[in-house]
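These notes concern the structure reproduced below.
Every protein chain but one is kept in place in this view of the complex.
Residue numbering begins at 1 within each chain, and the chains themselves are lettered A and B in the order written.
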Amino acid sequence: MDAILLQILNGLDKGSAYALIALGLTLIFGTLGVVNFAHGALFMIGAFCAVTLQKLLSLSYVVIDETKTDFMGNPLKVEMPYVAKWFGPEIGATIIDWSVPLAILFSIPVMIAIGFAIERGLIKYFYRRPHADQILVTFGLAIVLQEIVKYYFGANPIPTPAPDMFAGSIDIGMLVGFDPNAIVYPSWRLIYFAFAALIIGGVFAFLQFTTFGMVVRAGMADRETVGLLGINIDRRFTIMFGIAAAVAGLAGVMYAPINSPNYHMGMDFLVLSFVVVVVGGMGSLPGAVLAGFLLGILESFASTTWATTTIPGINQVVIYLVAIIVLLARPRGLMGRKGVMED
Amino acid sequence: MSKSLLTRRGLLKTGAVAGTGLALPTIFTTGSASAFTNEPTGGTVTLGFNVPQTGPYADEGNDELLAQKLAVEHLNGEGDGGCLNTFSSKALEGNGILGHKVTFVTGDTQTKSDAARASAKSMIEKDGAIMINGGSSSGVAVAVQGLCQDAGIMFMAGLTHSNDTTGKDRSANGFRHFFNAYMSGAALAPVLAKEMGKDRRAYHLTADYTWGWTQEESIVASTEAIGWETVNTVKTPLASTDFSSYIAPVLNSGADVLVLNHYGGNMVNSLTNAVQFGLLDKQVNGKDFKIVVPLYSELMAAGAGAAIKGVLGSMNYNWQLDNEGSKAFVKSFGEKYGKPPSNSAQTCYAQVLLYADAVARAGSFNPCAVGEALEGFEFDGLGNGPTLYRAEDHQCFKDVLVVRGAQNPTSAYDTLEIVEITPAAQVTYPPNHPMFGGDEASLGECNDGA
Partner (left out) sequence: MLGLNGRDTTVFVIVTVLAIMAPFLLNPFPTESGLAQFNAGYPDLMQRFAIFAIFAIGFNILFGLTGYLSFGHAAFLGVGSYAAVWIFKLFTYNVVPAILFSVVIGAIFALAIGFISLRRSGIYFAILTLAFAQMSYALAYSVLSNPKFNLTNGETGLQVYPGDLQMFHNPERVPDLPHLFGLSMRANYELSVGGWDFNFNAGYYLCAAILLLMFYLSMRIFRSPFGMMLRAIKSNQTRMTYTGLNARPYALAAFVISGMYAGLAGGLMAAVDPLTGAERMQWTASGEVVLMTILGGAGTLIGPILGAGFIKYFENIFSKINDSVLHAWFAALPDGLEDFLVAIIYPFIGKGWHLTLGILFMLVVIFLPGGLVEGGQRIGRLFRSRKTRKGETDEATQSTPAE
């Protein structure tokens, strides 16, 4: 029982990253009709927003410590962060410690700006081009973006820890009456889940309850008619691209403490997130979220010892197997509409 | 390329005769006219450095490349000479190799067997490389080793830790300086017994491919020999980035030690995840929970950040080692690049010098002669202390380091501290050990491509 609960919890946690990325992909696809292979790269850039802010906050000056030596036998150069000098060591350390949550604020304008730039500078010209061209150009963009990040940050992962107070884990099992150590879960991952739920809720509320959202939804359903009504749908779609980029970026920022960011983390998620989107049904936002959590939970269960001893290798292929079964049983994914991306 | 029926010794003799024959001018030379593949003509000799330059191991590859360039400088008598001053063999004089100035070409393995073979072939076929050095995975090492064997080129392996490289896949033209999974197990076990006691229960997470399996096998065998019990061994897909679903059940499994048989990005993530789950703060069976990472590297330590504090593992070399060779190398590397060398950098550096020295002692670039000079070669002064290149499987035997993530590092470079230097004798095994292919494993015939 507790083992099952633990895997469900884990699945929801894994699924929240999938759902967030798939949500952004679907926003772009549903509104602009563009297959965006650079979406994983946007996720990666989000994580590197956290890295950048952490590096900015810990910008240092060098103090020479005569008592210690470095690897060459010279006096050790100790790096002292400027924030510690300006705000005192304690507050300075706290600021650096909280760089990831601060990066949420930092990343939103950055990601929206990047989103606008990509849409206005590149994607705009591809609305009427075949999907294959869109895939190729955004794939090229993804490579360029990740190589630029690699050039500045290297290929090695960069540790970006969460604030100290969220570093440990919470014994959830004890809170609800299980034995100690039965269901222990890291605090930051629980926060990630809550954060994802918040963002997803926010995006849905925005689309549901604002005029802007209403127009965008109308545009998703029938772009031509909305255009004929004299509404400038293009400008709204640009904004949607910015929002989708911000969602991917926020997913990345919050993911940074879970796994140290590296330049190819976007590619690792790219294939998976496309599978999620397709299983959910192209163009369906609830479908993307549902499929994200569903595949997260299935992946989590497939990696239990019980599953891997019953069917060897199931943990390696479960996502793809589910995708095949879903697509054969439900032609347009779980919640897809007819006629979307079938040509 | 017909199969040669000559013996190695016979070939050496004919090689000398053929060598003089080669001095004759040729109008239309064909590949088979020289005595062996890519025999250096003119004043230079070309070495091929095949390292990952793209993909997740790009930084490690870059480190290897820096070390290899440094080695070339030292061979050509530039710079401060580095380990040439401390090397026990004095055959190298800093005037290149046998009077040929050393040049090099580089290639990108992408950490994929196919790409690595393609770039190695291009170095052999196009650039005339006489030796291939480098790499950062066992799959690539075995693939390129096989290629070099067929082409009649020397292969000096870089970072490859799988038992197979000098075990069931050993080959006459391939040599490995780096240590292996068996040695990690043998070196770690006594330290683990001392630090954690003899009645521990271990839970293994293992990368699901050949290297992971050989390491798991080695560590399980050596820890069970000291009385530990293995609770579970779980294979994780290579492509995993998030290990939470594998780590979540650990705490509830009755195990009190987690062994992570992962490398590179896998290890960084699995260790970070394990620390997130608070494993190191917990007590199980009345003991503090511990994590062991059998194969460490500096770059992995840097990637995992604070998560490595107190975590034990093993290494082939660490710049903090206090011996003449190590000091000379660290000084040379540090002055040129402003950082201490990593253990993969040291292996690649040592391999280049060892190759050059063997050529100098053999008096020929013929891979068979060089191989023979390396077989059973005992040396010192390259940083690892006294070392033997064993003739039977072309594996180096030297001290193995047991290291631990430092609690209070003073800089980015001393995040690992040396716990113990396990003497070579303790990690030595017979060449026909069952984990290394048993009696069937054979080096095969040396091939010089003639």
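The rule is short, and it goes like this: a residue touches a chain if its C-beta (ideal position, glycine included) is under 8 Å from a C-beta of that chain, and two chains touch if they have at least 3 such contacts.
Since the structure is predicted, the reported quantities are computational estimates derived from the model, not experimental observations.
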Touch criterion as defined above, residue of A:86, A:125 or A:306 at the omitted chain: A:125
Contact residue for the chain not shown (choose from B:97, B:147 or B:219): B:147
Option touching the unshown chain, where A:4, A:91, A:105 or A:144 are the choices: A:144
Positions on subunit A contacted by the hidden chain, ascending: 35, 122, 125, 129, 131-133, 135-137, 139-144, 147-148, 151, 271, 274-275, 278, 282, 312-313, 316-317, 319-321, 323-324, 327-328, 331-333, 341-343
Touching residues on subunit B - with respect to the absent chain: 1-3, 26-31, 53-54, 58, 61-62, 65, 69, 104-108, 112-115, 117-119, 121-123, 125-126, 137-139, 142-143, 146-147, 150, 164, 169, 208-211, 235, 237-239, 440, 442, 444
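Convention: only the chains that are shown with their structure count from here on.
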Whole-Å separation of chain centres (CA-atom averages), subunit A against subunit B: 36
Touch list for subunit A against partner subunit B, complex: 2-3, 6-7, 9-11, 13-14, 17, 68, 70-72, 76-78, 150, 154-159, 161, 167-169, 181-182, 184-186, 188-189, 258-260, 262, 264-265, 268-269, 299-300, 303-305, 308, 315-316
Residues on subunit B engaged by subunit A in the complex (per definition of touch): 55-60, 208, 232, 234-237, 239, 241-242, 244-246, 248-249, 251-252, 265, 268-269, 272-273, 276-278, 281-282, 284, 299, 302-307, 319-320, 330-331, 334-335, 339-340, 410-411, 413-414
